[in-house]
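To start, the structure itself, in structure tokens.
Just one protein chain is left out here, and the rest sit where they should.
Labels run A, B and C following the written order; every chain starts at residue 1.
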Amino acid sequence: MDGWIENARMIVESAAAIVPEDGGLDRVRALRFASPGYSPEVFAEIGTMGWLQLAVPERDGGAGLGMRECASLLVALGRGLLPEPVVSALLAQRLTAGRADTDILDGRTVMVAAWQDRTDSLDFAGPAGGDILKLHVDGAAGAGAFAVLAEQGVAIVRAGEPGVRVETAALQDGTFEGTLTLSAGNPEWLPVADADLALDEAILSHSAYLLGLSERGIEITLDYLRVRKQFDQPIGSFQALQHRASELKIQLELCRAAIFRTAARLDAGLSADRRAAAVSRVKTRAAGLAMLMAREAVQMHGAIGTTEEADIGLVVAKAISQANRYGSARLHRNRHFDASERSAA
Amino acid sequence: MDGWIENARMIVESAAAIVPEDGGLDRVRALRFASPGYSPEVFAEIGTMGWLQLAVPERDGGAGLGMRECASLLVALGRGLLPEPVVSALLAQRLTAGRADTDILDGRTVMVAAWQDRTDSLDFAGPAGGDILKLHVDGAAGAGAFAVLAEQGVAIVRAGEPGVRVETAALQDGTFEGTLTLSAGNPEWLPVADADLALDEAILSHSAYLLGLSERGIEITLDYLRVRKQFDQPIGSFQALQHRASELKIQLELCRAAIFRTAARLDAGLSADRRAAAVSRVKTRAAGLAMLMAREAVQMHGAIGTTEEADIGLVVAKAISQANRYGSARLHRNRHFDASERSAA
Amino acid sequence: MTQHQAAGAFPAQSLPDFEAMSDEDFRQTVRRFVEAKYPDIPRFSQHRLRWDEVKPWYGVLSAEGWICPTWPRAFGGMGLGPGKHLILIEEFERFGCARVHDIGPVMLGPLLMKFGTQAQKDFYLPRILSGEDIWAQGYSEPDAGSDLASLRTRAVRDGDAWVIDGQKTWTTLGMDANRIFILARTDPSVKKQAGISFLLVPMDAPGVTVRPIRNLEGHAEFCEVFFDAVRVPLDSLVGGENEGWAIAKALLGHERVFIGAPRLSGNALARLRYLAEARDVFDDPALQDRYTRLKLDVEDLSDLFEAYVDKLRGGETIGPDVAILKIFQSELYQRISDEMMELAGATAGMREPEDGDPRKHAAGTWLAARPTTIFGGSTEVMRNMMARYVLDLPTR
Partner (left out) sequence: MTQHQAAGAFPAQSLPDFEAMSDEDFRQTVRRFVEAKYPDIPRFSQHRLRWDEVKPWYGVLSAEGWICPTWPRAFGGMGLGPGKHLILIEEFERFGCARVHDIGPVMLGPLLMKFGTQAQKDFYLPRILSGEDIWAQGYSEPDAGSDLASLRTRAVRDGDAWVIDGQKTWTTLGMDANRIFILARTDPSVKKQAGISFLLVPMDAPGVTVRPIRNLEGHAEFCEVFFDAVRVPLDSLVGGENEGWAIAKALLGHERVFIGAPRLSGNALARLRYLAEARDVFDDPALQDRYTRLKLDVEDLSDLFEAYVDKLRGGETIGPDVAILKIFQSELYQRISDEMMELAGATAGMREPEDGDPRKHAAGTWLAARPTTIFGGSTEVMRNMMARYVLDLPTR
């Protein structure tokens, strides 16, 4: 039963090539606010490592690994504040399931998912006719292709094609999201087996990214508490901060358990309602954890936590930029309630 | 403008006759769980001191004092955990405005208000015909008379009269509340000038009682923090407890300011919506304060805080019994929102 | 002193090898057991039953050989590992079985097996199995609650006896016990943890006085125990002289995990919902939102709890981070009870359950939730410990 642990270990070890083990954030810092906000070369490297096909079934040419392996990888990438849009790319590959061109399959061309119809909503069906508008497209600035999800299915469109318009806007973490308008009369719509499942997997993956990010932020903060002195004492010896730090650890471990046990349940198979309830539970915790970490990291670091010079500043900016993507805690609390009432009915 | 301060000072000084300055709780302890849960003799003494007519207009034979004086008195009584049902009695006198018999006016016979139609509701109109059922009547066990409030007006009925039935139940603080059923065909209904105003005044008065009670509980807890030692240190020197204790003080002062400034506004006159919004704001804070105090008093005292032997146990039992009377925080948050939206419209 | 039945009143029988069963088979076995054998005593009680009430259930468990689930079969236990034990607990709780007086089975038995002499094992273990001995734990003192190192009860060697003077408090159901194990200072010249010994004391020894402590619900679950020149034989010492601290802090194995089980919070959440539905306000979206926050906490706690149970099953060592479970569980239980109080409105403060229905009893839940953050290591002390041993933060 525990083959996944070995798989996950290997994947996480290989991740060190992209997110260095020494934890240096120089690459991350350098890419901020310079479009596209990430490195297409590193993205291609990610493709070379096979990660983009991680969750794609073997019959579609993917690795067919489960959500536990996927979550393990995303935790490692979150720890490294990876700016490349991996969750969105995984979703795009999952939706198109091996049907894209080779340059997309292997990551030389960045393909991200364009699915979201409205802010803080998981609706993706879009309008059945007329222009298609997709919001909050991660990594849009550097993407050469988009997997556009709508009621009709999924369409692979290329940046620069007629009728494809992308406007980008910077996030606080220095990456850029995009708004995609597809006014081309009729792209080729491919059928999608289970878009809801794919989206739930993306939500879970993004939660794992937030877990890794939060873990990193908490580690940096604990390090600071050990060395920073006030009133001739390391501030980590002050009981009020100790008790708050213990709460960070509690929330971190709750989030980790929720993610990996939910991933295991998804791998075993769940009804749509139970899956929605479980995944929304996870995303609520992960978003809450990231924001709690951000608040406490700033407060415990004091003024330095509000600057962009310190590593913790990068972590905080990443947290506030990413916590609500794939749905805010508010959205997911409501979704959890509705889905669990339905599955209990 | 500050004549009220002198009035309030005199009233509070006179309160020492009922709630002793040394703060001893022996009388309070002794009355618990022995019906009626309070002393009719002390109630009569309260009547002799003129408090029952405090808020009744001068034209109706009362003292015609304002809500600030009234709140000052109730804070003092709350500090003493007074078990006599003064808020309900004040409401009853306010509603009947000098029209009761002398034994009721001067407190020899206890008259309390029976107004509440449903649990956690401020509805009092009752059914226009048929039996009248009034819930959560404070001090019902020892009451000789009830001021029954309904759509028709207010009726003064005597305990033991035909058609008047009272069932009592103990509260955690050792007092007894009652359910009053009035099946007599037609009591004499007296007109009530402004029942909503009278009820708002009672809510504010009860909030002041909770403020005094909370203040007392916080003082006892702070005393305990100063003397109780663990790990060879007074536990009040531990920073985590210090920070939580400072929060108690913050909430206490917010509640005090809200009560007295709202009382001043009521004395100056407010529209019904503004008054409802303000009074509900106060009650939300007071109930929240009392419950916060109860939680922290138990936790900071440790095991002793869960016993009935310690004074703090009496305070905690009083808080959990009284916090929700005249409406829970949940009710008053909703009422505040509705009333302030109306008054802003 | 409560009367106890004669030795051997509950003779144990030979048992099947439970660990060899599948989890599901074992679960069914337990379920049939409680359905067939649970006596006519209260179920789903929110407070601990006294000995006179719970004795029939202790008797059944003893007679069937089920009273000490985790003891090795060779010692008369069921020989359950953590996974099976959890199933037993779950099924007992599903049925609402009362908690028996379990200090002997849970605490003293394992300690004697590890630290006791052969004579101590031979004498005391059977008496726990039979119910002849009901034990109390005497650790806490008026000035040493979470801080056991500063306890003041003293034991002085005088000829063939230890002479004990002092006071213990917060002794759970001490009025029902006929024996108590205590920590006493045997070397006052050293400080703190050193110089403390572990002693076994009969409650009917001359000089022992018991005074019940009533809690806010009027129940006497705890008592004070006074020792006035109490003499016990020298062989009442467990482990070495001045080595009692090591015994007291000896790991309780998987009990440390189970104390953070999500059931108290889960039960409270069900009562919150029940009350809301009874009041016809569960359709309030604001309430649903707060309910959902609490529900998510309970479910995430369940996931974390199961992760620890999996570790136990896999034979992994449980570290000090297991404190997370207890801290979060107990605070969550309290938060749920706070919400229940607000929802109950004016009935929140009732002494007896509304309509005689314990599931609506907000004050009962609120009060029952209070000691969980105080006993078994207060939340404050556990957070201190986490800071030091889990987070590696500096001490002052």
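Here is the rule we go by: a contact is a pair of C-beta atoms (placed from the backbone, for glycine too) under 8 Å apart; a residue touches a chain by one contact, two chains touch by 3 or more.
What you see is a predicted model, and the numbers here were worked out from it, not measured in a lab.
> Name every displayed chain that the left-out chain is in contact with.
Listed by label, the shown chains it touches are A, B, C.
> Quick one: say which of C:D52, C:D289 or C:D355 touches the chain that got left out.
Touching the chain that is not displayed is residue C:D289.
> Among A:G142, A:G212 or A:G313, choose the residue that contacts the chain missing from this document, as touch is defined above.
Spelled out, the listed residue whose C-beta touches the missing chain is A:G313.
> Determine which one of A:T119, A:S183 or A:S271 touches the chain that has been left out.
The one listed residue touching the chain not shown is A:T119.
> Out of B:G236, B:G313 or B:G327, which residue would touch the omitted chain in the full complex?
Final answer for the missing-chain contact: B:G236.
> For subunit A, which residues touch the unseen chain?
33, 116, 119-121, 135-136, 169-173, 177, 229-232, 238, 240-241, 287, 291, 295, 298-299, 302-303, 305-309, 313, 316-317, 320-325, 327-331, 334
> On subunit B, what residues meet the omitted chain?
222, 225-226, 233-234, 236-237, 239, 242-243, 245-246, 249-250, 253-255, 257-258, 260-262, 281, 284-285, 333-334, 336-337, 340
> For subunit C, which residues lie in contact with the unshown chain of the complex?
284-286, 288-289, 396
As a convention for this text, only the chains that are shown with their structure count from here on.
> Taking each chain's centre as the average of its Cα atoms, which chain lies closest to the overall Cα centroid?
Per-chain C-alpha centroids compared to the overall one single out C.
> Whole-Å distance, subunit B centre to subunit C centre, using C-alpha means?
Subunit B and subunit C have C-alpha centres separated by 39 Å.
> Any idea how many Å lie between the Cα centroids of subunit A and subunit C?
Comparing mean C-alpha positions, subunit C is 43 Å from subunit A.
> Could you tell me the distance, in whole angstrom, between the mean C-alpha positions of subunit A and subunit B?
Going by mean C-alpha positions, subunit A sits 53 Å from subunit B.
> Identify all positions of subunit A at which a residue touches two or more other chains, and write them in rising order.
In subunit A, the residues touching two or more other chains are 239, 242-243.
> Give the residues of subunit C touching no fewer than two other chains, as numbers and ranges.
Residues 380, 383 of subunit C each touch two or more of the other chains.
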